[in-house]
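Left out: one protein chain. Kept in place: all the others.
Order of writing sets the labels: A and B. Residues in every chain begin at 1.
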Amino acid sequence: MARPNWADDPSIPDEAILWRGIVSRQIRPNPRTQTDGVSQGAFETQELSVNVAAETTAAAVLAKGKRRGVEWRLWEFTAGQARSLGLIVDRDPESDDPSHAVIVRADAPGLRLRGSQAKQLAEIGRWASVSISPGPSSTVSVG
Amino acid sequence: MPGDVACRAEPMEHVPPVTFSRPPVVETVLGVQFLPLRRLTAPYAGLYWGEIRQDYPTQEVKSPLAPSVEAPSAPSETGIRFFAEPEVRCWFIDAEGAQLIQVQRDRFVRNWRKTGGAPEYPRYGWLRPAFQRDWERFLRFLEREDLGGPEVNQCEVTYINHIEQGAGWQSFGDLAKVLNLVARPESKESLPEPEMLVLNVRYGMPDDQGRLHVTAQPAIRRHDRKLVLQLTLMARGRPRSPAIGDIMAWFDLGHDWIVRGFVDVTTPRMHEIWGRR
Partner (left out) sequence: MIAAETSATLTGVPYATSPAPFIPYEGLSGDVILESTWAISPIRAVLELASLPENWDGYGSPSISVEVVNQAIRLVLDVARLGIDPLPEPFVGPTAGGGIILEWNLGKRELSLSVLPDGMVEHVKSDSGEPLEEGQATWALLRELVSWLVGPTDPRAA
């Protein structure tokens, strides 16, 4: 939700893992790592929605994506990593998602993340290690 | 590409009319260029739209077309013109998005394009009177609003054809099967398959009546992303006079040249695919 008064929230510690849902169109091969990477374009926006992993579960986040009609893979990085790029991390709880947070530019919270910031989020992050047990009541562990 | 019209252009030999049951044409243009009507400003274009809106309910504004001159003994030239007021080109589009009138200070153009709602080429026999009707309506508007009478100095007939990859050709090395203008090298030391083909050929009409431009170039079709060979034939030249009869006579000449040109530059094999009658 757009707000004029974003401020970094110190209650989200630097080591807090943040999850961003990535759809298949945003996945691109990374020849340097020989693995699937993420397009920089996945982060080129003004207010980057994320979830604070410690305050939710991967299953809940993935289910949120499904309710919105998309299949996500979760890309993760820490709040400290985002802050080191000149970004701030602020809580933005939603009625159905209290772990929701938003990343914006520290120098200009209303402006789109710089290309270099988006690039680095695509570089420093990794795929969340998520395993879902088969069966009607899925349990998810983040390893 | 259809041609229901028998030859009537005096310098051309009489050739029986040519029609195709499955012509690859996707767009046609009949248009005239005239000396700029200085008083035909954007608000008047809007007034004109009011008169034709029932037939052309949608409008768009585009940047204007540059003036072009098909000089008799020189290659085509594109000119530059400056006006104090901003120039616009207005599109007036019918409900199906298939018929289109374009108006600017020095141009009146009527297009047909293939769309989902209008997949069949309507034939020159239909397009010709449709242009005449719309052109005459435009002339009446100009007269009523005292905007001047257009001195037509150029007519244009254009047909754009799409020859899909897989419908007669697969690679650029196959284009000799499509176009008579392209020949396969016979030498055993021949070059590898071409990566790309772009053709631009120009033919002069007798008695300085104009030119036929034939262009063949690959294109990606936007609506289905298919690779096609876009074969464009454009006839352009000056009518005997700005009178409606001479304009229509020039259109007939241009259309004849396009039909015969199309038949000449494409192969009998493709004619069979297109259902030549």
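Note that a residue touches a chain if its C-beta (ideal position, glycine included) is under 8 Å from a C-beta of that chain, and two chains touch if they have at least 3 such contacts.
Since this is a predicted model, take the numbers as computed values, not measurements.
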Partner chains on view for the chain not depicted: A, B
Sole residue of B:Ser63, B:Gln170, B:Ser190 or B:Ser241 that reaches the chain not shown, by the stated touch rule: B:Ser63
Residue of B:Ala71, B:Ala95, B:Leu227 or B:Ala243 touching the missing chain in the full complex: B:Leu227
Residue numbers in subunit A that touch the chain omitted from display: 21, 23, 25-26, 28-32, 39-46, 48-49, 64-65, 68-70, 72, 112, 114-116, 118-120, 123
Positions on subunit B contacted by the hidden chain, ascending: 26-27, 29, 62-63, 65-66, 68, 76, 78, 80-81, 100, 111, 113-114, 158, 160, 162, 172, 195-196, 198, 200, 213, 215, 217-223, 225, 227-228, 230, 232, 234
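Going forward, only the chains that are shown with their structure count from here on.
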Between subunit B and subunit A, distance of the C-alpha-averaged centres to the nearest whole Å: 52
